[in-house]
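Here the complex is missing a single protein chain, while all its other protein chains stay put.
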(Lines give C-alpha, C1' and ligand atoms only; values in the text may rest on other atoms or scores of the structure.)
Protein backbone atom coordinates (compact mmCIF):
# COMPACT_ATOMS: atom_id res chain seq x y z
CA UNK A 1 0.00 0.00 0.00
CA UNK A 2 2.79 2.34 -0.96
CA UNK A 3 0.20 4.80 -2.25
CA UNK A 4 -1.03 5.67 1.24
CA UNK A 5 2.00 7.70 2.34
CA UNK A 6 2.28 9.08 -1.17
CA UNK A 7 -1.29 10.31 -1.05
CA UNK A 8 -0.58 12.03 2.27
CA UNK A 9 2.43 13.75 0.73
CA UNK A 10 0.27 14.93 -2.17
CA UNK A 11 -2.30 16.41 0.22
CA UNK A 12 0.40 18.24 2.14
CA UNK A 13 2.14 19.46 -0.99
CA UNK A 14 -0.97 20.63 -2.83
CA UNK A 15 -3.03 21.81 0.16
CA UNK A 16 -6.27 21.18 -1.77
CA UNK A 17 -9.12 23.58 -1.09
CA UNK A 18 -11.93 21.35 0.20
CA UNK A 19 -15.40 22.85 -0.02
CA UNK A 20 -17.68 21.61 2.76
CA UNK A 21 -21.44 21.80 3.12
CA UNK A 22 -21.64 20.04 6.40
CA UNK A 23 -23.58 19.90 9.62
CA UNK A 24 -23.66 22.57 12.27
CA UNK A 25 -22.32 20.29 14.99
CA UNK A 26 -19.03 19.43 13.32
CA UNK A 27 -18.10 22.42 11.18
CA UNK A 28 -15.30 23.40 13.50
CA UNK A 29 -14.26 19.79 14.02
CA UNK A 30 -13.96 18.94 10.35
CA UNK A 31 -12.29 22.24 9.45
CA UNK A 32 -9.64 21.57 12.08
CA UNK A 33 -9.20 17.98 10.91
CA UNK A 34 -8.65 19.18 7.34
CA UNK A 35 -6.12 21.78 8.47
CA UNK A 36 -4.31 19.23 10.63
CA UNK A 37 -3.92 16.75 7.78
CA UNK A 38 -2.63 19.52 5.52
CA UNK A 39 -5.65 20.54 3.41
CA UNK A 40 -7.39 23.88 3.20
CA UNK A 41 -11.04 23.86 4.31
CA UNK A 42 -13.77 26.27 3.31
CA UNK A 43 -17.42 26.15 4.36
CA UNK A 44 -19.91 27.80 2.01
CA UNK A 45 -23.60 27.06 1.52
CA UNK A 46 -25.11 30.21 -0.04
CA UNK A 47 -26.60 29.21 -3.37
CA UNK A 48 -25.29 32.44 -4.89
CA UNK A 49 -21.66 31.57 -4.25
CA UNK A 50 -21.56 27.82 -4.80
CA UNK A 51 -20.31 28.04 -8.35
CA UNK A 52 -17.62 30.61 -7.56
CA UNK A 53 -16.37 28.54 -4.66
CA UNK A 54 -16.48 25.20 -6.45
CA UNK A 55 -14.48 26.62 -9.34
CA UNK A 56 -11.51 27.20 -7.03
CA UNK A 57 -12.09 24.10 -4.88
CA UNK A 58 -10.57 20.68 -5.51
CA UNK A 59 -13.23 18.57 -3.83
CA UNK A 60 -16.67 18.81 -2.25
CA UNK A 61 -17.81 17.26 1.05
CA UNK A 62 -21.55 16.94 1.64
CA UNK A 63 -22.77 15.95 5.12
CA UNK A 64 -26.50 15.92 5.89
CA UNK A 65 -26.23 15.79 9.69
CA UNK A 66 -28.33 18.90 10.39
CA UNK A 67 -30.22 19.25 7.15
CA UNK A 68 -33.26 21.43 6.51
CA UNK A 69 -35.01 22.61 3.34
CA UNK A 70 -32.59 25.50 2.78
CA UNK A 71 -29.50 23.39 3.25
CA UNK A 72 -30.89 20.53 1.17
CA UNK A 73 -31.39 22.94 -1.72
CA UNK A 74 -27.78 24.11 -1.35
CA UNK A 75 -26.49 20.57 -1.24
CA UNK A 76 -28.41 19.57 -4.36
CA UNK A 77 -27.20 22.61 -6.26
CA UNK A 78 -23.62 22.07 -5.11
CA UNK A 79 -23.64 18.41 -6.17
CA UNK A 80 -24.95 19.42 -9.61
CA UNK A 81 -22.33 22.12 -10.09
CA UNK A 82 -19.50 19.95 -8.81
CA UNK A 83 -20.57 17.24 -11.21
CA UNK A 84 -20.42 19.62 -14.16
CA UNK A 85 -17.06 20.98 -13.03
CA UNK A 86 -15.80 17.40 -12.51
CA UNK A 87 -14.84 18.05 -8.91
CA UNK A 88 -14.92 14.85 -6.84
CA UNK A 89 -17.61 14.60 -4.14
CA UNK A 90 -17.85 12.59 -0.95
CA UNK A 91 -21.23 12.18 0.77
CA UNK A 92 -21.82 11.47 4.47
CA UNK A 93 -25.48 10.39 4.89
CA UNK A 94 -25.61 11.11 8.63
CA UNK A 95 -28.69 9.55 10.20
CA UNK A 96 -30.01 7.98 7.00
CA UNK A 97 -32.57 5.45 8.18
CA UNK A 98 -33.37 7.45 11.30
CA UNK A 99 -35.77 9.73 9.44
CA UNK A 100 -37.30 9.54 5.99
CA UNK A 101 -36.03 13.04 5.25
CA UNK A 102 -32.43 11.94 5.71
CA UNK A 103 -32.83 8.74 3.73
CA UNK A 104 -34.55 10.53 0.87
CA UNK A 105 -32.13 13.44 0.82
CA UNK A 106 -29.15 11.12 0.64
CA UNK A 107 -30.76 9.05 -2.11
CA UNK A 108 -31.61 12.17 -4.10
CA UNK A 109 -28.02 13.37 -3.86
CA UNK A 110 -26.78 9.95 -4.98
CA UNK A 111 -29.18 10.04 -7.92
CA UNK A 112 -27.40 13.03 -9.43
CA UNK A 113 -24.60 10.59 -10.18
CA UNK A 114 -21.60 12.72 -9.32
CA UNK A 115 -20.85 11.29 -5.85
CA UNK A 116 -17.47 9.55 -5.94
CA UNK A 117 -17.45 8.23 -2.36
CA UNK A 118 -20.22 7.44 0.10
CA UNK A 119 -19.10 6.96 3.70
CA UNK A 120 -21.47 5.93 6.47
CA UNK A 121 -21.94 3.46 9.27
CA UNK A 122 -23.63 0.13 8.77
CA UNK A 123 -27.18 1.23 9.52
CA UNK A 124 -26.93 4.34 7.36
CA UNK A 125 -25.64 2.51 4.32
CA UNK A 126 -28.04 -0.35 4.94
CA UNK A 127 -30.96 2.10 5.08
CA UNK A 128 -29.88 3.59 1.80
CA UNK A 129 -29.90 0.14 0.28
CA UNK A 130 -33.52 -0.18 1.26
CA UNK A 131 -33.03 -2.49 4.18
CA UNK A 132 -34.89 -0.06 6.35
CA UNK A 133 -32.29 -0.33 9.09
CA UNK A 134 -33.27 1.93 11.92
CA UNK A 135 -30.32 4.04 13.04
CA UNK A 136 -30.09 5.57 16.46
CA UNK A 137 -29.34 9.07 15.24
CA UNK A 138 -25.69 9.45 14.36
CA UNK A 139 -24.38 6.53 16.38
CA UNK A 140 -23.08 3.24 15.08
CA UNK A 141 -25.47 0.39 15.50
CA UNK A 142 -24.58 -3.08 16.52
CA UNK A 143 -21.76 -4.26 14.38
CA UNK A 144 -22.16 -7.29 12.17
CA UNK A 145 -18.91 -8.13 10.54
CA UNK A 146 -19.83 -9.96 7.41
CA UNK A 147 -22.82 -7.76 6.82
CA UNK A 148 -20.62 -4.66 6.72
CA UNK A 149 -18.26 -6.20 4.20
CA UNK A 150 -21.03 -7.41 1.94
CA UNK A 151 -22.87 -4.15 2.33
CA UNK A 152 -19.91 -2.09 1.13
CA UNK A 153 -19.60 -4.20 -1.98
CA UNK A 154 -23.31 -4.32 -2.69
CA UNK A 155 -23.83 -0.61 -2.14
CA UNK A 156 -20.83 0.22 -4.33
CA UNK A 157 -22.41 -1.74 -7.17
CA UNK A 158 -25.88 -0.31 -6.56
CA UNK A 159 -24.79 3.33 -6.41
CA UNK A 160 -21.89 2.98 -8.85
CA UNK A 161 -19.52 4.71 -6.46
CA UNK A 162 -16.96 3.89 -3.81
CA UNK A 163 -18.71 2.97 -0.57
CA UNK A 164 -17.04 2.89 2.84
CA UNK A 165 -18.88 1.27 5.73
CA UNK A 166 -16.99 2.27 8.85
CA UNK A 167 -17.05 0.70 12.27
CA UNK A 168 -14.67 -1.42 14.37
CA UNK A 169 -13.40 -2.65 11.01
CA UNK A 170 -13.82 -0.34 8.01
CA UNK A 171 -14.81 -1.87 4.68
CA UNK A 172 -14.61 -0.05 1.40
CA UNK A 173 -15.30 -1.14 -2.13
CA UNK A 174 -15.73 0.17 -5.64
CA UNK A 175 -17.85 -2.86 -6.50
CA UNK A 176 -14.88 -4.75 -7.90
CA UNK A 177 -12.15 -4.47 -5.29
CA UNK A 178 -12.94 -4.52 -1.57
CA UNK A 179 -10.59 -3.63 1.29
CA UNK A 180 -10.71 -3.91 5.05
CA UNK A 181 -8.93 -1.55 7.45
CA UNK A 182 -8.31 -2.67 11.00
CA UNK A 183 -7.02 0.66 12.30
CA UNK A 184 -8.96 2.90 14.67
CA UNK A 185 -9.85 3.00 18.35
CA UNK A 186 -13.05 2.72 20.37
CA UNK A 187 -12.53 6.19 21.87
CA UNK A 188 -13.62 7.55 18.48
CA UNK A 189 -17.18 6.69 19.53
CA UNK A 190 -16.94 8.98 22.56
CA UNK A 191 -16.38 12.16 20.51
CA UNK A 192 -19.01 13.67 18.26
CA UNK A 193 -18.20 14.05 14.59
CA UNK A 194 -15.39 11.57 14.24
CA UNK A 195 -17.22 9.90 11.38
CA UNK A 196 -17.66 13.33 9.83
CA UNK A 197 -13.94 13.98 10.28
CA UNK A 198 -13.19 10.76 8.41
CA UNK A 199 -15.49 11.85 5.60
CA UNK A 200 -13.88 15.29 5.42
CA UNK A 201 -10.43 13.73 5.25
CA UNK A 202 -11.61 11.52 2.40
CA UNK A 203 -12.53 14.84 0.78
CA UNK A 204 -8.92 15.95 1.02
CA UNK A 205 -7.65 12.72 -0.49
CA UNK A 206 -10.08 12.50 -3.41
CA UNK A 207 -8.65 15.85 -4.45
CA UNK A 208 -5.28 14.19 -5.10
CA UNK A 209 -5.98 10.47 -5.73
CA UNK A 210 -8.57 8.22 -7.41
CA UNK A 211 -11.57 7.49 -5.15
CA UNK A 212 -10.86 3.99 -3.84
CA UNK A 213 -7.19 4.64 -3.07
CA UNK A 214 -8.15 7.99 -1.60
CA UNK A 215 -10.67 6.33 0.70
CA UNK A 216 -8.27 3.61 1.79
CA UNK A 217 -5.58 6.21 2.45
CA UNK A 218 -7.82 8.57 4.38
CA UNK A 219 -9.35 5.91 6.60
CA UNK A 220 -6.05 4.18 7.33
CA UNK A 221 -4.42 7.47 8.26
CA UNK A 222 -7.38 8.55 10.37
CA UNK A 223 -7.40 5.22 12.18
CA UNK A 224 -3.69 5.36 12.89
CA UNK A 225 -3.99 8.90 14.23
CA UNK A 226 -6.72 7.66 16.57
CA UNK A 227 -4.53 4.82 17.77
CA UNK A 228 -1.65 7.18 18.51
CA UNK A 229 -3.96 9.60 20.30
CA UNK A 230 -5.30 6.75 22.43
CA UNK A 231 -1.75 5.97 23.57
CA UNK A 232 -1.64 9.40 25.22
CA UNK A 233 -5.01 9.42 26.98
CA UNK A 234 -7.99 7.23 27.76
CA UNK A 235 -10.57 10.04 28.07
CA UNK A 236 -12.68 11.66 25.36
CA UNK A 237 -11.92 15.38 25.78
CA UNK A 238 -8.18 14.87 25.72
CA UNK A 239 -8.45 12.22 23.03
CA UNK A 240 -10.26 14.66 20.76
CA UNK A 241 -7.41 17.16 21.05
CA UNK A 242 -4.70 14.57 20.59
CA UNK A 243 -6.49 13.33 17.47
CA UNK A 244 -5.83 16.67 15.76
CA UNK A 245 -2.24 16.56 16.99
CA UNK A 246 -1.71 13.15 15.43
CA UNK A 247 -3.40 14.01 12.14
CA UNK A 248 -0.74 16.70 11.97
CA UNK A 249 2.12 14.50 13.18
CA UNK A 250 1.46 11.36 11.17
CA UNK A 251 4.21 10.60 8.66
CA UNK A 252 5.39 7.92 6.24
CA UNK A 253 7.13 5.86 8.90
CA UNK A 254 4.12 5.76 11.14
CA UNK A 255 1.89 4.73 8.25
CA UNK A 256 4.24 1.94 7.22
CA UNK A 257 4.53 0.70 10.77
CA UNK A 258 0.87 0.86 11.74
CA UNK A 259 -1.36 0.51 8.68
CA UNK A 260 -3.49 -2.64 8.74
CA UNK A 261 -5.06 -2.72 5.31
CA UNK A 262 -6.19 -5.96 3.75
CA UNK A 263 -7.41 -6.58 0.24
CA UNK A 264 -10.27 -9.01 0.73
CA UNK A 265 -11.82 -9.08 -2.76
CA UNK A 266 -11.15 -10.25 -5.33
CA UNK B 1 -29.21 10.62 47.57
CA UNK B 2 -28.61 7.04 46.53
CA UNK B 3 -30.57 7.72 43.33
CA UNK B 4 -27.82 9.93 41.87
CA UNK B 5 -25.30 7.16 41.11
CA UNK B 6 -28.18 4.91 40.13
CA UNK B 7 -29.42 7.46 37.62
CA UNK B 8 -25.93 7.66 36.14
CA UNK B 9 -25.85 3.90 35.79
CA UNK B 10 -29.20 3.99 34.03
CA UNK B 11 -27.94 6.59 31.55
CA UNK B 12 -24.86 4.54 30.79
CA UNK B 13 -26.80 1.29 30.50
CA UNK B 14 -29.61 2.65 28.34
CA UNK B 15 -27.63 5.20 26.31
CA UNK B 16 -30.81 7.27 25.73
CA UNK B 17 -31.09 9.04 22.41
CA UNK B 18 -31.37 12.73 23.31
CA UNK B 19 -32.83 14.94 20.60
CA UNK B 20 -31.43 18.48 20.74
CA UNK B 21 -32.67 21.65 19.09
CA UNK B 22 -30.01 23.89 20.47
CA UNK B 23 -27.95 26.94 19.69
CA UNK B 24 -25.24 27.18 17.06
CA UNK B 25 -22.53 28.08 19.56
CA UNK B 26 -22.77 24.96 21.69
CA UNK B 27 -23.93 22.19 19.39
CA UNK B 28 -20.57 20.52 19.45
CA UNK B 29 -20.10 21.19 23.15
CA UNK B 30 -23.39 19.66 24.22
CA UNK B 31 -23.09 16.71 21.87
CA UNK B 32 -19.70 15.90 23.37
CA UNK B 33 -21.01 16.36 26.91
CA UNK B 34 -23.84 13.92 26.19
CA UNK B 35 -21.45 11.37 24.72
CA UNK B 36 -19.06 11.75 27.64
CA UNK B 37 -21.78 11.09 30.23
CA UNK B 38 -22.92 8.04 28.28
CA UNK B 39 -25.96 9.24 26.31
CA UNK B 40 -26.46 9.35 22.56
CA UNK B 41 -27.01 12.85 21.12
CA UNK B 42 -28.73 13.80 17.91
CA UNK B 43 -29.32 17.29 16.56
CA UNK B 44 -32.28 17.73 14.20
CA UNK B 45 -34.34 20.82 13.51
CA UNK B 46 -36.00 20.24 10.11
CA UNK B 47 -39.75 20.37 10.61
CA UNK B 48 -40.15 17.45 8.21
CA UNK B 49 -38.17 15.07 10.38
CA UNK B 50 -39.09 16.13 13.91
CA UNK B 51 -41.74 13.47 14.37
CA UNK B 52 -39.60 10.66 12.97
CA UNK B 53 -36.72 11.64 15.23
CA UNK B 54 -38.77 12.19 18.35
CA UNK B 55 -40.37 8.77 17.96
CA UNK B 56 -36.98 7.12 18.44
CA UNK B 57 -35.68 9.66 20.97
CA UNK B 58 -36.04 9.35 24.74
CA UNK B 59 -35.90 13.07 25.59
CA UNK B 60 -35.88 16.50 23.96
CA UNK B 61 -33.57 19.43 24.78
CA UNK B 62 -34.64 22.89 23.61
CA UNK B 63 -32.14 25.77 23.88
CA UNK B 64 -33.00 29.19 22.43
CA UNK B 65 -29.49 30.66 22.46
CA UNK B 66 -29.36 31.56 18.75
CA UNK B 67 -33.02 31.56 17.87
CA UNK B 68 -34.60 33.01 14.72
CA UNK B 69 -38.03 32.65 13.14
CA UNK B 70 -37.17 29.36 11.42
CA UNK B 71 -35.71 27.78 14.53
CA UNK B 72 -38.53 29.07 16.74
CA UNK B 73 -41.04 27.34 14.47
CA UNK B 74 -39.06 24.10 14.75
CA UNK B 75 -38.85 24.40 18.52
CA UNK B 76 -42.58 24.98 18.84
CA UNK B 77 -43.41 22.04 16.62
CA UNK B 78 -40.95 19.79 18.43
CA UNK B 79 -42.37 20.68 21.84
CA UNK B 80 -45.87 19.91 20.61
CA UNK B 81 -44.88 16.56 19.14
CA UNK B 82 -42.81 15.57 22.14
CA UNK B 83 -45.76 16.43 24.36
CA UNK B 84 -48.04 14.15 22.37
CA UNK B 85 -45.47 11.37 22.36
CA UNK B 86 -44.91 11.87 26.12
CA UNK B 87 -41.20 12.40 25.69
CA UNK B 88 -39.76 14.53 28.52
CA UNK B 89 -38.49 17.98 27.57
CA UNK B 90 -35.95 20.31 29.17
CA UNK B 91 -35.88 23.99 28.16
CA UNK B 92 -32.89 26.34 28.40
CA UNK B 93 -34.16 29.93 27.97
CA UNK B 94 -30.76 31.41 27.06
CA UNK B 95 -30.83 35.19 27.23
CA UNK B 96 -34.45 35.47 28.35
CA UNK B 97 -34.79 39.01 29.63
CA UNK B 98 -32.05 40.30 27.31
CA UNK B 99 -34.46 40.63 24.39
CA UNK B 100 -38.23 40.48 24.16
CA UNK B 101 -37.92 37.81 21.45
CA UNK B 102 -36.15 35.45 23.83
CA UNK B 103 -38.49 36.08 26.72
CA UNK B 104 -41.57 35.61 24.57
CA UNK B 105 -40.24 32.54 22.82
CA UNK B 106 -39.45 30.83 26.10
CA UNK B 107 -42.84 31.74 27.54
CA UNK B 108 -44.61 30.43 24.44
CA UNK B 109 -42.74 27.15 24.71
CA UNK B 110 -43.66 26.89 28.39
CA UNK B 111 -47.29 27.57 27.53
CA UNK B 112 -47.53 24.35 25.54
CA UNK B 113 -47.35 22.63 28.90
CA UNK B 114 -45.05 19.75 28.02
CA UNK B 115 -41.80 21.14 29.47
CA UNK B 116 -40.69 18.96 32.37
CA UNK B 117 -37.60 20.97 33.42
CA UNK B 118 -36.65 24.63 32.96
CA UNK B 119 -32.98 25.41 33.65
CA UNK B 120 -31.62 28.96 33.55
CA UNK B 121 -29.60 31.46 35.51
CA UNK B 122 -31.18 33.85 37.94
CA UNK B 123 -31.84 36.69 35.53
CA UNK B 124 -33.29 34.41 32.86
CA UNK B 125 -35.73 32.70 35.19
CA UNK B 126 -36.54 36.01 36.89
CA UNK B 127 -37.32 37.57 33.50
CA UNK B 128 -39.64 34.71 32.71
CA UNK B 129 -41.45 35.32 35.96
CA UNK B 130 -42.13 38.84 34.82
CA UNK B 131 -39.59 40.53 37.02
CA UNK B 132 -38.07 42.14 33.97
CA UNK B 133 -34.55 41.22 35.06
CA UNK B 134 -32.13 42.40 32.42
CA UNK B 135 -29.62 39.72 31.52
CA UNK B 136 -26.26 40.44 30.03
CA UNK B 137 -26.56 38.03 27.16
CA UNK B 138 -25.77 34.52 28.28
CA UNK B 139 -23.78 35.42 31.38
CA UNK B 140 -24.82 34.93 34.95
CA UNK B 141 -25.83 38.13 36.66
CA UNK B 142 -24.93 39.11 40.15
CA UNK B 143 -25.88 36.32 42.41
CA UNK B 144 -28.40 36.82 45.18
CA UNK B 145 -28.62 33.76 47.30
CA UNK B 146 -32.06 33.83 48.78
CA UNK B 147 -33.57 35.22 45.64
CA UNK B 148 -32.36 32.25 43.61
CA UNK B 149 -33.82 29.77 46.05
CA UNK B 150 -37.16 31.51 46.23
CA UNK B 151 -37.18 32.01 42.50
CA UNK B 152 -36.77 28.29 41.81
CA UNK B 153 -39.70 27.46 44.04
CA UNK B 154 -41.90 30.26 42.74
CA UNK B 155 -41.17 29.56 39.10
CA UNK B 156 -41.79 25.84 39.60
CA UNK B 157 -45.24 26.63 40.94
CA UNK B 158 -45.96 29.21 38.27
CA UNK B 159 -44.93 27.06 35.32
CA UNK B 160 -45.95 23.74 36.87
CA UNK B 161 -42.60 22.19 36.07
CA UNK B 162 -39.24 21.52 37.68
CA UNK B 163 -37.16 24.71 37.68
CA UNK B 164 -33.41 24.84 38.23
CA UNK B 165 -31.77 28.22 38.86
CA UNK B 166 -28.06 27.63 38.49
CA UNK B 167 -25.18 29.74 39.74
CA UNK B 168 -22.55 29.45 42.51
CA UNK B 169 -25.22 27.40 44.29
CA UNK B 170 -27.81 25.61 42.16
CA UNK B 171 -31.41 25.54 43.40
CA UNK B 172 -34.07 23.28 41.96
CA UNK B 173 -37.66 22.73 42.85
CA UNK B 174 -40.82 21.06 41.67
CA UNK B 175 -42.85 23.56 43.68
CA UNK B 176 -43.13 21.21 46.65
CA UNK B 177 -39.61 19.99 47.31
CA UNK B 178 -36.59 22.26 46.86
CA UNK B 179 -32.93 21.25 46.79
CA UNK B 180 -29.61 23.09 46.81
CA UNK B 181 -26.44 21.78 45.19
CA UNK B 182 -23.12 23.22 46.29
CA UNK B 183 -20.99 21.50 43.65
CA UNK B 184 -19.38 23.31 40.71
CA UNK B 185 -16.43 25.61 40.09
CA UNK B 186 -15.99 29.21 39.03
CA UNK B 187 -13.99 28.16 35.94
CA UNK B 188 -17.32 27.09 34.45
CA UNK B 189 -17.98 30.79 33.81
CA UNK B 190 -14.87 31.06 31.63
CA UNK B 191 -16.09 28.55 29.03
CA UNK B 192 -19.04 29.18 26.74
CA UNK B 193 -21.93 26.79 26.88
CA UNK B 194 -21.37 25.23 30.28
CA UNK B 195 -24.93 26.13 31.24
CA UNK B 196 -26.08 24.57 28.00
CA UNK B 197 -24.05 21.46 28.81
CA UNK B 198 -25.82 21.21 32.16
CA UNK B 199 -29.16 21.48 30.41
CA UNK B 200 -28.24 18.81 27.87
CA UNK B 201 -27.14 16.46 30.64
CA UNK B 202 -30.48 17.01 32.37
CA UNK B 203 -31.92 15.87 29.04
CA UNK B 204 -30.04 12.58 29.38
CA UNK B 205 -31.28 12.06 32.94
CA UNK B 206 -34.96 12.88 32.36
CA UNK B 207 -34.88 10.02 29.86
CA UNK B 208 -34.26 7.58 32.72
CA UNK B 209 -35.57 9.24 35.91
CA UNK B 210 -38.45 11.47 37.09
CA UNK B 211 -37.76 15.19 36.50
CA UNK B 212 -36.72 16.45 39.94
CA UNK B 213 -34.40 13.53 40.72
CA UNK B 214 -33.07 13.73 37.17
CA UNK B 215 -32.25 17.41 37.61
CA UNK B 216 -30.59 16.91 41.00
CA UNK B 217 -28.57 14.02 39.59
CA UNK B 218 -27.48 15.83 36.44
CA UNK B 219 -26.43 19.04 38.20
CA UNK B 220 -24.62 17.28 41.03
CA UNK B 221 -22.70 15.12 38.57
CA UNK B 222 -21.90 18.07 36.33
CA UNK B 223 -20.68 20.11 39.31
CA UNK B 224 -18.47 17.29 40.56
CA UNK B 225 -16.96 16.82 37.11
CA UNK B 226 -16.16 20.55 37.08
CA UNK B 227 -14.49 20.28 40.49
CA UNK B 228 -12.34 17.38 39.37
CA UNK B 229 -11.40 19.18 36.16
CA UNK B 230 -10.39 22.24 38.18
CA UNK B 231 -7.98 20.10 40.19
CA UNK B 232 -6.03 19.47 37.00
CA UNK B 233 -5.85 23.01 35.58
CA UNK B 234 -6.66 26.61 36.42
CA UNK B 235 -7.12 27.82 32.83
CA UNK B 236 -10.23 27.79 30.66
CA UNK B 237 -9.06 26.00 27.50
CA UNK B 238 -7.63 23.06 29.41
CA UNK B 239 -10.50 23.10 31.89
CA UNK B 240 -13.00 22.72 29.05
CA UNK B 241 -11.25 19.57 27.84
CA UNK B 242 -10.85 18.08 31.29
CA UNK B 243 -14.54 18.67 31.90
CA UNK B 244 -15.39 16.16 29.16
CA UNK B 245 -12.81 13.78 30.57
CA UNK B 246 -14.41 13.89 34.02
CA UNK B 247 -17.97 13.55 32.73
CA UNK B 248 -16.68 10.31 31.27
CA UNK B 249 -14.66 9.28 34.33
CA UNK B 250 -17.14 10.09 37.10
CA UNK B 251 -18.34 7.03 38.98
CA UNK B 252 -20.36 5.98 42.02
CA UNK B 253 -17.50 6.44 44.47
CA UNK B 254 -16.75 9.95 43.28
CA UNK B 255 -20.41 10.91 43.51
CA UNK B 256 -20.71 9.54 47.06
CA UNK B 257 -17.52 11.30 48.13
CA UNK B 258 -18.17 14.68 46.54
CA UNK B 259 -21.91 15.33 46.14
CA UNK B 260 -23.12 18.26 48.23
CA UNK B 261 -26.87 18.10 47.84
CA UNK B 262 -29.15 19.54 50.52
CA UNK B 263 -32.89 19.24 50.79
CA UNK B 264 -33.97 22.69 51.92
CA UNK B 265 -37.76 22.48 51.55
CA UNK B 266 -39.90 21.26 53.01
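Chains: A and B, in written order; residue numbering restarts at 1 for each.
Going forward, a contact is a pair of C-beta atoms (placed from the backbone, for glycine too) under 8 Å apart; a residue touches a chain by one contact, two chains touch by 3 or more.
As the structure is a prediction and not an experimental result, all values here were calculated from the model.
Asks: Out of A:1, A:31, A:59 or A:98, point to the residue that touches the absent chain in the complete complex.
Replies: Checking each option in A:1, A:31, A:59 or A:98, the one touching the absent chain turns out to be A:31.
Asks: If the hidden chain were put back, which of A:5, A:41 or A:97 would touch it?
Replies: Per the contact definition at the top, the residue touching the missing chain is A:41.
Asks: So one chain is hidden, and I want to know which residue out of B:29, B:153 or B:183 touches that hidden chain in the complete assembly.
Replies: B:29
Asks: Of the residues B:56, B:191 or B:254, I need the one that contacts the missing chain.
Replies: B:191
Asks: Could you list which residues of chain A touch the chain missing from the display?
Replies: Residues of chain A in contact with the hidden chain: 15, 17, 19, 24, 27-28, 31-32, 35-36, 40-49, 52-53, 56-57, 70, 240-245, 248-249.
Asks: With the missing chain put back, which residues of chain B would touch it? List them for me.
Replies: Its contact residues with the unshown chain are 23-26, 28-29, 65-70, 95, 98-102, 134, 136-139, 189-193, 233, 235-238, 240-241.
Note that in this section only the chains that are shown with their structure count from here on.
Asks: Counting only Cα atoms for the centres, state how far chain A is from chain B in Å.
Replies: The answer is 33 Å.
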